[in-house]
Every structure is written in C-alpha cells, then in structure tokens.
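Shown here: the complex without one of its protein chains, the others still in place.
First chain written, first letter: the chains are A, B and C, and each begins at residue 1.
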Amino acid sequence: MNAPTPPRRKLSLKQRHALLTRGLGWDTTYQPMDKVFPYDRFEGIRIHDWDAWEDPFRLTMDSYWKIQAEKERKLYAVIDSFAQNNGQFGLTDARYLNAVKLFLQGVTPLEYMAHRHFAHVARHLRGVGPRVAAQMQSIDELRHAQTQIHTISHYNKYFDGFHDWRHMYDRVWYLSVPKSFFEDAVTAGPFEFLIAVSFAFEYVLTNLLFVPFMSGAAYNGDLATVTFGFSAQSDESRHMTFGLEVMKFLLEQDEANVPIIQRWIDKWFWRGYRLLSLVSMMMDYMLPKKVMSWAEAWEMYYEESGGALFADLARYGIRPPKHAGVATKEKTRLSHEVWCIFYNYTHAAAFHTWDVDTEHKDWLAQKYPDTFDRLYRPRLDLWAEQAASGQRFYNNALPQLCTTCQIPMGFTEPDDPTTICFRNTEFAGERYHFCSDGCKDVFDPEPQKYVQSWLPVHQIFQGHCGGAGMEDVLRWYNLNVGVDNMDYAGSPEHRQWVDWMRGRRIAAE
Amino acid sequence: MTTRDVSLTLNVTPESPALVAAIEADNPQARISRFPSMIKIDCPGRLVVHRQSVSERLGREWEVQEMQLQMISLSGNLDEDDDFFAVAWR
Amino acid sequence: MSVTAIGDYRFAPRDAQANFHGNIVVYLHWEGHNSFCAALAFPLPPDMPFGAILSDLLPTCYGSHPDWAKIDWNAATWTLDGAPFTPDPARAIGAQGIGHKSLLRFWTPGLDGVGGSRS
Partner (left out) sequence: MTIEIQSEAITPRRHTFGNLARRFGEDRPASRYEEATADLQPTDNFHYRPLWDPAHAIFDQDRTAIRMADWYAFADPRQFYYGTWTISRAGMIQTAERNLKLIGQRGLFDAVAPVWRQTIADYLIPLRHYEWGANMNNLRICDEGYGTQITSAAGFCAADRLGLAQHISLIGLALDGGQGDSLDTAKTAWLDAAHWQGVRRLVEDSLVVDDWFELFVAQNLAMDGVLHPLVFDRFEEEGMARGAVALPLGCAFVADWRADIGKWVDAIIRIATAESEANRALLSGWYRAWRDRAAEAAAPLAAHVLDTDGAAACAQIVADLDTLAARLGIETEAGA
C-alpha cells in the first residue's frame, strides 16, 4: 500500500497562523498550572477563555524573520552611509542633537526594559496567542535599543553628552523620570504591565514621541534618526495593535475586570503623559526647524485619535482617562514649563539648553497665542538679558521633586498657569509631595510601592551620590563638567559646529 | 456606520506613492496629509488597503504583510488577511 | 487602600528623616516668580533659626531676580504645609512646626515677576 498524501489545500493567512501557534500550548498535568504560571492570577483579572484571544497580525516566525531582516538591511545601509558621509554636516544646527541626547539617555534604556519585560510576560501568561505577540515584541524592543545605539554611536564620536548614557540612566536626576516610569510598569503584575505599556503608552501616547518628533528629525536633516525612528515605529504599529487587542480581550472576558482596568488606564495615562512632557520640550524648543507644535501634536494624536478610541471603548463601560482633561488644559503651557526646568538646571544636565532667538519666540507666540507672550516670553527675555551681561541664570538650589513622576515640581494649577500646583498626602507618618492630582492619585492606592521611590534630590542629601557638592555629584554621573553640561552658547560642540560651518563655506568657495 | 476617523500613518519610501494611490482609489473619503518623511491618512469609519490595488500600481505581486514595512502608526481596530488590510471602528 | 502584591509587600520609606544625618528636608517656594521653575529643597538642621533662611539661604538662590531686592519682608505672607504661618526669625525652625518634608510658600505683595508675567 502506498497511499499518496491528500490533495494540498492552500491555507489562508488566518488558518495557517492558527495552526502554527494556537495548538502549541497544553494544560500541564505533571506540574500544576498555577505553579507553571505563578503570576497571572494575583492581580484579580479574570480570564475564562484564553482561546478567545484574536491575533490581529498573523505573523509566524518565518514571515517575521523575513520582514525584519528586510528592515534591518535597509536601516543599516542608511546608518553606514550616514557615518561614511559624515551625515552630521547635513543637520540644520548642532543644537538639534540635544534632543537626540535626551533620546539616547532616556528612551533607549526604556526600549531595553521593554525587551526584558515582554520576555517575562511572554513566559508567564497562560494564553498562547498573547504570548507569541509578546515575545515578538520583546525582541523588537531589543532591536530598537540596539539600532538606536548603533545609529547614535556616530554622533557620540563627534558630540558630547552621549558617551555614558547607560551609567547616567541609573543615576542622573532627570533620567529617574523615565527610569521610575518603566520600573513602575515592570514591577506591576503582567496585566497591569500590558495596560501600562502596550495600551496606555504604545497605543495612546507613543505616537507623540515617535511620529511628529521623528518627522522633525527628518526636517532637521537627521536622516539617521528618522530612519531608526520610523523603522522602529513600523514594529510599533504591531505593538499598538497588540495593546488594543489586550484591552478588548480583558474587557470582554469578565465585567469584573472593567473597574480594575479603568484604574490602570487612569494611572498609566497620567504616568505616560507626565513622561512625555519631556517630548513637548523636544518638539517646541529643541528642533531648529519645526513640523508642528506640541499642542498640535496633542490635538492630532491624543484628542482626535484618543477621542475615537475611547468612544469605541465606551461600550465596555470604559471612560476616558480620569485626568485627560488636565492634560488638554496643559497643552499650551507644558513645553514652556519643562523648558524652564531644564534651563534652570542645565548645569546639572548632560545636554545643553540655550537662549531662544527671536524668530523662534515668534513661532512660539504664533502657536501659543493665549499663553506665550503673556507668560513665557518675558522670562525668556529676562534670561537672554542676563546671559548677554555674562550672568547666565542657573538655579543654585536643588528642586523639590514629585514623589510619583519625579519631575521637579514645576507644573501649574490646572486652572491657573501662574501658580505652581502643590499636592501632598500623608502615609504612615511621612509626608509625600506631588505635582498634580494625577500623580497623587497614583500614590494613594499603592503607597507601599511609592515610598520606595529613589528621588535623586533626596538621595544627594542622604549622601548616596558621590558627595555633597555639585561637582561631586556630576563626577558621580560621569558627566564631563563644562563640556556635556551648561549653556550651548560657547560649549565645545558649539565652537566645533561654528568651525565646521566656516570650513564648509571655505570648501564651497 | 460611525463617522469617527480611523487613520494610518505611512513612512515615505519609494513604494509609498503606489500605496497612497491605491488607498485613495479604494477609499474615496480618505484625506491625505503630508509631513517630512511621513504621510497621514484619515478616513471616516473604515480604511482598507487591497492587495490587488497595490500590486497593480507597483507592477509586482505585493503581499499584505508588506504593510509592516510601510506603516508607522494607526488608529482603529485592525483586520488583516491574504487580500486586504483594514482599520475600522465598529 | 493597599497595594495588591503576591506576598508580603512592606518596605521602609526611602526618605525617612533618619536617613538625612540629623537634617530635615524643607521646601521653600517664592510665589509669583516661576522663572524659578519649582520649589527649592534644602537639608537643614532643625535647630537652625528661621532667620538664617532669609539672610543666608534664599538670597543665594533668588538674588539674581530683579524683584528680590524689592521685597518688603514685613508685607510677605507665608503658609506652612498649607496653613497660614507667621515665622519667628529668632526661633529654631524645628521649634515652630517646620518638620521633615515641610513646604513653606511665601508671597511678596506688589511683586508680580518680570512684566507682571509671574516669572
């Protein structure tokens, strides 16, 4: 007997994907499932049927490898060519790179953290579908970290502030903002992590970082950054879809999940939004040529896209994030308040700020007609005058930090942009301070978590940061004093840029 | 049908003109906004990319999973199979 | 409310007063002058007289502002941790209710920052 195999049938993408993924898992019997999967129950999320999970992208490893290899070949061709051709000379201005410094110092480590923790989620959820999506995301995130390092490696050779980004991430005051954000997420249970990172951050908020800012990189001649940015973002659209699917899946599994998830949405919207306030400064102040203002980006990517999203989720009983209205009120002041913080403390930062020129101020006035001339132009003018007379303003004392977001407490009352917003709470006999109701609302339900916050200013006072003097602390940061920090005007990389541009004129003649 | 917008943002590549042309042809209500290195497409309710339409305009067989090389952001629920790629609000 | 964890989850607060080598952390904020981006934080000995804050500490921090020299300290008003407060320059800060991580805000009437911008 030599029976031939049955006639071949072409499988659709959906069928092929289902066959190649869904059946892989099984219910263990030699070891209890709760021991094999110890972490997916304690948060109180109820899952009745993991098979109800729908994979929006039907990607198997064979297609994954082919698509991703294609992306990598293209990206590294650009990175190589950028380095060989000294692409830095095509930038609009070297000041622009200060935004890229902040990116390498503060965003690349988050990509890495996401890599590690998506591996955790991919191991520890009971359902095969989300585990496959999570593990692809895990290696994607490693890709993002590594391609960012490889791209920026070229800038590190010629510019300051890039050279010790990883050392700085664990230590420098403003980097404890992204660090504490992501450590908050990875120390949460797997479902909260997914709502925090896949939904609130990837789906609702990261567009604001990766889309308009990267377009701005292109506009400012940074072909290297826009290439890794958009190449990463092409993975990101897969991650966003995963985030939305996680959300809908959890909501559909059990009504009891709804209030838990609503609380996480409220918390992580605010956590993510506060983190992105750094991006508002990058967009409005650090791009020499601008694509759109922070307020416009917020309208396009939060108010419109987020509005449609939350309208869609309303049928599950989900409402928009509790403090989204405050974020919208803040859109015309956020970048100015954050720039103020970094202008105050540029002597302690591994990137430069500078006095804003008139053309740029006029652009800000046009984009922020209700606030800029009234509230912010006078302070920029004052600083410029002080700098012109050789008295560039640096704040001599350390700032009060918000216990939750860890940003200096420079944000104003939702209905009064002239008065700093102070909130506080008491827990177990200790006082804790917050920049906003949003940050206080993160602390209050989980005080045992946030009493652990490693607040840089307090750590300096406790003697854990190299010494009591500013110079001691900066040395502990591995910051090259007088090179990485201080105003851009007169900095070594400013002088270098001026030399280069002079050389370019000579070469052209 | 709902009129809330869905949206796709595409990276500008040598292939994006064909992709955008296919999208415009298949989604008469689509609105195209161009930015440095990116193109944002908004459309009420649903936006679909047909394999056939893109293939015709590219002059080669285009696979739906190649969207992953082009797309940098989206807003809406995704549905993907061999012949189409769609984002929609329900 | 309490955190939802898989086991016992209690940790000593990282910023307990005992960790500051005898000091307390005090925050000070000059209202209406937001070119100083945030309240300032200082580790201070609780037996330090309040007057030293005004004479030694704040001028080095705020002195660069054109309004600083114009302050009439008799007209200034204060809050301590949200409640009205009248500081006594001669007494120790710890003896007049200023504790670890206390917040002192002060208003200087008539001084509204550069060009009235609260900056």
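The criterion applied here is as follows: a residue touches a chain if its C-beta (ideal position, glycine included) is under 8 Å from a C-beta of that chain, and two chains touch if they have at least 3 such contacts.
For clarity, every value in this text was computed on a predicted model and none was experimentally measured.
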Omitted chain's touching partners, listed by label: A, C
Which residue of A:I47, A:A94 or A:A122 touches the chain not shown here: A:A122
Residue of A:I139, A:V258, A:M470 or A:A489 touching the missing chain in the full complex: A:I139
Hidden partner chain, residues of chain C it touches: 3-9, 11
Residue ranges of chain A at the interface with the undisplayed chain: 1-11, 15, 19-21, 23-26, 28-31, 35-36, 38-39, 42, 60-62, 64-66, 68-70, 72-73, 75-76, 85-86, 89-90, 109, 112-113, 115-117, 119-120, 122-123, 132, 135-136, 138-139, 142-143, 145-147, 149-150, 153, 156-160, 162-167, 169-171, 176, 179-180, 183-184, 186-190, 449-450, 452-454, 459, 478, 499-500, 503-504, 506-508
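Criterion: only the chains that are shown with their structure count from here on.
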Between chain C and chain B, distance of the C-alpha-averaged centres to the nearest whole Å: 55
Rounded Å distance, chain A centre to chain C centre (Cα mean): 31
Gap in Å, rounded to a whole number, between the CA centres of chain B and chain A: 26
Residue list for chain B, restricted to those that touch at least two other chains: none
Chain A-touching residues of chain C, taken from the complex the two chains share: 1-6, 9-16, 19-21, 23, 25, 27, 29, 31-32, 34-43, 60-61, 64, 66, 81-82, 99-103, 105, 113-115, 117-119
Chain A partner contacts - residues on chain B that touch it in the complex: 4-7, 9, 11, 35-38, 40, 64-66, 68-82, 89-90
Chain A residues within the chain C interface of the complex: 38-39, 42-44, 189, 337, 340-341, 343-345, 374-379, 381-383, 386, 391, 393, 395-401, 408-410, 412, 418-420, 422, 424, 428, 430-433, 444-449, 451-455, 457-458, 461-463
